[in-house]
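A quick write-up on the structure given underneath.
Yeah, one chain of the complex is gone here, protein chain that is, but the others are all in their spots.
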Amino acid sequence: MKKIQFADQKQEFNKRPSKIGRRSLSRSISQSSTDSYSSAASYTDSSDDETSPRDKQQKNSKGNGDFCIKNIKQADFGRREIEIAEQEMPALMALRKRAQGEKPLAGAKVVGCTHITAQTAVLMETLSALGAQCRWAACNIYSTQNEVAAALAEGGFSVFAWKGESEDDFWWCIDRCVNVEGWQPNMRINCIMLSKAGKLCVPAMNVNDSVTKQKFDNLYCCRESILDGLKRTTDVMFGGKQVVVCGYGEVGKGCCAALKAMGSIVYVTEIDPICALQACMDGFRLVKLNEVIRQVDIVITCTGNKNVVVREYLDRMKNGCIVCNMGHSNTEIDVASLRTPELTWERVRSQVDHVIWPDGKRVVLLAEGRLLNLSCSTVPTFVLSITATTQALALIELYNAPEGRYKQDVYLLPKKMDEYVASLHLPTFDAHLTELTDEQAKYLGLNKNGPFKPNYYR
Amino acid sequence: MKKIQFADQKQEFNKRPSKIGRRSLSRSISQSSTDSYSSAASYTDSSDDETSPRDKQQKNSKGNGDFCIKNIKQADFGRREIEIAEQEMPALMALRKRAQGEKPLAGAKVVGCTHITAQTAVLMETLSALGAQCRWAACNIYSTQNEVAAALAEGGFSVFAWKGESEDDFWWCIDRCVNVEGWQPNMRINCIMLSKAGKLCVPAMNVNDSVTKQKFDNLYCCRESILDGLKRTTDVMFGGKQVVVCGYGEVGKGCCAALKAMGSIVYVTEIDPICALQACMDGFRLVKLNEVIRQVDIVITCTGNKNVVVREYLDRMKNGCIVCNMGHSNTEIDVASLRTPELTWERVRSQVDHVIWPDGKRVVLLAEGRLLNLSCSTVPTFVLSITATTQALALIELYNAPEGRYKQDVYLLPKKMDEYVASLHLPTFDAHLTELTDEQAKYLGLNKNGPFKPNYYR
Amino acid sequence: MKKIQFADQKQEFNKRPSKIGRRSLSRSISQSSTDSYSSAASYTDSSDDETSPRDKQQKNSKGNGDFCIKNIKQADFGRREIEIAEQEMPALMALRKRAQGEKPLAGAKVVGCTHITAQTAVLMETLSALGAQCRWAACNIYSTQNEVAAALAEGGFSVFAWKGESEDDFWWCIDRCVNVEGWQPNMRINCIMLSKAGKLCVPAMNVNDSVTKQKFDNLYCCRESILDGLKRTTDVMFGGKQVVVCGYGEVGKGCCAALKAMGSIVYVTEIDPICALQACMDGFRLVKLNEVIRQVDIVITCTGNKNVVVREYLDRMKNGCIVCNMGHSNTEIDVASLRTPELTWERVRSQVDHVIWPDGKRVVLLAEGRLLNLSCSTVPTFVLSITATTQALALIELYNAPEGRYKQDVYLLPKKMDEYVASLHLPTFDAHLTELTDEQAKYLGLNKNGPFKPNYYR
Partner (left out) sequence: MKKIQFADQKQEFNKRPSKIGRRSLSRSISQSSTDSYSSAASYTDSSDDETSPRDKQQKNSKGNGDFCIKNIKQADFGRREIEIAEQEMPALMALRKRAQGEKPLAGAKVVGCTHITAQTAVLMETLSALGAQCRWAACNIYSTQNEVAAALAEGGFSVFAWKGESEDDFWWCIDRCVNVEGWQPNMRINCIMLSKAGKLCVPAMNVNDSVTKQKFDNLYCCRESILDGLKRTTDVMFGGKQVVVCGYGEVGKGCCAALKAMGSIVYVTEIDPICALQACMDGFRLVKLNEVIRQVDIVITCTGNKNVVVREYLDRMKNGCIVCNMGHSNTEIDVASLRTPELTWERVRSQVDHVIWPDGKRVVLLAEGRLLNLSCSTVPTFVLSITATTQALALIELYNAPEGRYKQDVYLLPKKMDEYVASLHLPTFDAHLTELTDEQAKYLGLNKNGPFKPNYYR
């Protein structure tokens, strides 16, 4: 039985009217849902239309009005952004082509709660091409590209999202997205709001732990976005700069490699001796933060930990030191400790604050300690393509699996599917895979079509 | 006698009223003076004030009105930008400090014609601190940061410049800058408009050929700005991309090194066998453009040559190929050849055009073939610091040299001064220079204070 | 009960007199035990003493004669080599110091079957310092450093090994090592000869799969040894050379990174799409071997597979092409296919053969297709230090574990011990580890002393 009941969640939404309950819930999610988020395409956002979308009555050119967005007139611009994104999402386009005949998601009713960007639009339109019906809300109050939302609404999708939602708007949109008469969702993508509330009752794939996604979202993506984020906010020259990177996991490795290549002198801090030894072998001095904090020009946190850069360190930084966070949440820099009377904050550019000490020393804080790569750079479409393809394949697997294979739990994507996602992206690079001969496959004890590595391989 | 006559130039300006004469002159300069130019700080430019600055009567807070800028009220914002720039221009700040007692430019009257940015302001205020009087106009109709011009005017400088000048405005500003009653300029910075017209009659330093400036403006600066320019315009992921770089001089070397480090596969074209062999040894395949043009994702010109990328190549590029220019002028890509009826141009973002072939193929042209690093990225302040310091030192040398050392010609900056500029920038990196012992200096036949290399050393 | 019976093995050895049985066994092990092996210290090997060690009667200075080696007089030279090795094996030296008081291996009787090198000697002397008694034989007929064996014998160790053993010598040595009156071994290191024969009946640690060892033996070690091995055998210049690396696992990644850094143009072949995509993102063209085989200067196999480079490819290589193997065995290059009448073999240097085609084309085959890094370069002592420390810790863990924790099986080293090995090597780099605060450990849900990562982390 594939119909998955969302009734409980609906109840949950309906039950959220009391102020206190909502606050405590929203507090627990506020970190990600209110992170600022930059997108390259928000060119038409300077509109002076101050009317709340909730108060507007809009319809698309076919008369459909089951959506709530900023301005349906921006659809053409959004369509162009989607077309640009399609260029770098070849795997989803290939999936569409392959699935033209069969409709592996026919009958699927998908609710999604993600950043609403051109890349998400490509995913949604792929799911639709595969036979699914989709309704969508934003997972972040700042991250919606209004034009893209317009293009989706114009294309018949029920989208409830705009840039700059209030907290109340945020929940209203999710409610509108999920609770609709006569439409019972049976699949979901990233509806983290629900799962966080402990109401996860459908099987789901944990696409975040797939090898492909991990390497790309962390190592390869951060290798580029650390440079991009720092340049767009501060125009800093990297050559000769002294940088300390806190944490040498995949994110830290990417940051360190990029900055070293650009001529920075990079120091690393670590708690894990294995990662520490890797940093040494890769040519980085392993230090404690207090040993270099006075001399560095840039401090980057990539630990996933909390209070890595505390006030004590901020006090000892030199004038002009740049501080930013590339880790998993906004806890790594103790920004709250800077909200004291003797320090002056000056917003010098979007996402850039100068925190000024009584003696005139300025520390340059980026994105108020939130994720730099989400706030101040763009995520390459190609990386998002890998994530989106993985999500689409996970839905197909779940929807078509023999009954009983997946229970109401979270599963790791099968290795073979992970490899399939990778293989779909190789043509982008005109990359030619070698095939095993029968003799070789036998020698290695492998199936010629994979999987080629054990599940734990990273 | 240090007074340098500008009389002839003035005559020249006075003689420019006939339309034809001016047009032919302006044509010869249009390439650089109308190149688009991005700057990080133009946040307040969206003002709707459409009045021409020439029609306004503005005064600064001290009642001085000898300037012509967009809006004196933007002075505070401009001051902050200048202060930020000062942080990365330590050498000029050091010069100011050293010259507080003596005033090596006392009596100097300097006219300047440059981009008017925060970095230029730091230079101007340094010249002023050294004793000089300055009047300034813009060398480019787009490049003025209006807020900075306002801050300079508020600080007492006679500035004549705003963003978006017409050609007529441009010449009017230069005229107002130079021709003023009772003020006879005796020094100049970059007044390239005059020298191009063949009227150079004061000694000048060719600061462009100094080692320090060359390496920084080309190799080190381009290593960063190629990444920055491509990211800001296209958000392209570099990993795995195939790129062809035309030309392996300093600019090409910088571009290649950066892209290789980011995981791109880079091909190089060259005409000079020596540079070609260097490309080979640095690990790049040396090809002719036609051998790889069908397969590459990005084409970058760095030759200083003309018609390097012609229509024939543009016709054969693959869908989505990005084309841009990092070389010395806008001649490298034959953009004119794309202005034909069968091709559609679509401006998708600022500085980004999609040129669309009848079969739907899109080529992504950046900055219409003008310099990517000027148009679509920012030049690091530190690089500008080196240039500006070199200019300041050149002025001091010229102004204080014994009579007869410099005639009305262009001179190469003495090697020792080049080394001095470099040494002023070392403290930024907390870099500690080693000093020769007497014995070593004798062994090498060098003065302990330099110069350490022959003039031709690069 | 920690006494582990080796009775069965003894029987096995005693049972090996029939020619057929021995041949089939020896065939199964011949690959590794007869691989050639270079060592930096074989300077005194050119002795003309042709007497077989088995026919000599030697005693050390204390009158002990329970060993069989080349020449006890070389002990001084060997001692110096051991002392040099100690410098780069700080972790074992630290273990010795910590265990001076307690003797965690008191009562342990260890038999070892490994390469007998200076580094092995440091391990053996460490085990001895920890309380163990050791008897040792060589695992390879070529790899023994005779001087080191002499120093060990002089120090009281029962060593049975010399460089250039015959197959019969090889088994004789193992027999003498294990079968001794009144001495019952209860622990073993790498006695792979026995385990291959299916007679493994003591618990053992699989130290090969520890993270630390894997990364060091593969990625970091191969990054250096590929350059070293190629240089020592061919003096080839890397700059500008076209290289194809077959396989992009850890070994391939190390080879590719090193050659790219030295200015080679590197192509990669892969069967696994995930590794293939990583190669793309790291800037390597992913090809099939037949696409580049005509143009490359160097072919390197790192697959662990068989028949990767077959005669068909060897026929198509260009004159002077170098072919070598960095993978796990000698099966990757089909060397047998080159033993045909029309091809001439010419041994031009040690480990270097020119295979000459009828048209005069020469292919340069290194180490006859065996492992280049074992045959033609030295393994850095530091890498061996990590392996040896891991082995020592594994012995301590096994020997001191509560009864029942380990059965007669192969175990993975506990993560925490893996991290401990890493931490023992950090002081070599003057690397300073950061410690978690109580608050941070709680936030992350970790013990402050580790383990810091899940077991599957790589």
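To keep things simple, chains are lettered A, B and C as they appear, and every chain counts its residues starting from 1.
Quick note on the criterion: a contact is a pair of C-beta atoms (placed from the backbone, for glycine too) under 8 Å apart; a residue touches a chain by one contact, two chains touch by 3 or more.
All figures in this text were calculated on a predicted structure; none of them were measured in a lab.
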Identify the residue among A:G155, A:G240, A:P273 or A:G327 that touches the chain left out of the display. A:G240
Against the chain that's been left off, what residues of chain B make contact? List them. 211-212, 215-216, 220, 269-274, 276-281, 285-289, 291, 304-308, 331, 418-420, 422-423, 425-426, 429, 431-437, 439-440, 443-444, 450, 452-453, 456-458
If the missing chain were put back, which residues of chain C would it touch? 40-41, 43, 46, 80, 84, 87-88, 220-221, 223-224, 227-228, 231-232, 235-240, 242, 258, 261-263, 295, 319-320, 346, 348-350, 362, 377-378, 380-383, 428-431
For chain A, the residues touching the chain missing from this view: 239-240, 260, 262-265, 280-285
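Heads up, the rule we're going with is that only the chains that are shown with their structure count from here on.
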Fewest touch steps from chain A to chain C? 1
Determine which two chains are connected by the greatest number of contacting C-beta pairs. A-C
Same or different residue numbers at the chain A/chain B copy interface, by half rule: same
Rounded to the nearest whole Å, what is the centre-to-centre distance of chain B and chain C, using the mean of the C-alpha atoms as each centre? 57
Could you list which residues of chain B touch at least two other chains? 239-240, 262-263
